[in-house]
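Inspection log for the structure reproduced underneath, given as structure tokens.
All protein chains but one are shown in place.
Presenting chain A:
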Amino acid sequence: MLGHSIIGSRLSLLGGSILSRQSGIRTCSVPVVAAAFHRQSLHTSRNVASSQQHFIVPQPQFDQPLTKPEEKRPNVMKVIEREAIMRADVDGRSKLFVRRAAPKSRLCAGDVVFVETQNNMSDSASVTSFTGVCIAIYRRGIDTSFILRNVIQKTGVEMRFMAYSPLVKRIEVLQKGEGFRRAKLFYLRENPGKTFQLKALKKMAQSAATAKKH
């Protein structure tokens, strides 16, 4: 029991309260999977052994929390989200999405960004890459995403990537944007000016980036 994660114990406490509430009503159908799970975790002597074989007992996905929450009364959802980001943060990309960081170290709207994505989970060798000007960042914790825009063969293309997706292999800021004073640069769709005429430069940077990697 002591080895269980804080979240796990919190959940089991929650489940315990449900159980105790429902133990008053015997005829009520207890969610048996949950009951079996909590029976296992709490070592209570509830008589659900007969239904044990018919249900899959959910195992905790992760054994230990990465860090013990420092707060006295941690918000469980916040802790879960923080841990999810820490797990997804394989190459330090979370630093790019810190809101209050200095503009140099984080991703800003207007930057030229290079993203490399895997095509499927099984084959890590097949990758596609996309380069573009970042026109928007949506900071939503683990669901953080950003939009890259580029003009390919005279057609504007926009891609919205999930920042913490395991399929996104690499996010690289090739060039910092200059002279952008807005958080969302949707106006570049209508009047791009010379933003996307850096393409030759961009392609060079892209080939350089790939050359650096290999």
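The rule we apply is simple: contacts are C-beta pairs under 8 Å (C-beta built on N, C-alpha and C of every residue); 3 or more make two chains touch, one makes a residue touch a chain; residues count from 1.
Please note the rule applied: contacts and distances are computed from a predicted model.
S.K.: The hidden chain: which UniProt name fits, "DNA polymerase delta subunit 3", "Glycosylphosphatidylinositol anchor biosynthesis protein 11", "Large ribosomal subunit protein uL14m" or "Eukaryotic translation initiation factor 3 subunit C"?
M.R.: From the listed options "DNA polymerase delta subunit 3", "Glycosylphosphatidylinositol anchor biosynthesis protein 11", "Large ribosomal subunit protein uL14m" or "Eukaryotic translation initiation factor 3 subunit C", the omitted chain resolves to "Large ribosomal subunit protein uL14m".
S.K.: Check each of A:Val98, A:Val157 or A:Ala183 against the chain that is not shown and name the one that touches it.
M.R.: A:Val157
S.K.: Just checking the interface: what residues of chain A touch the absent partner chain?
M.R.: 117, 152-162, 165, 167, 189
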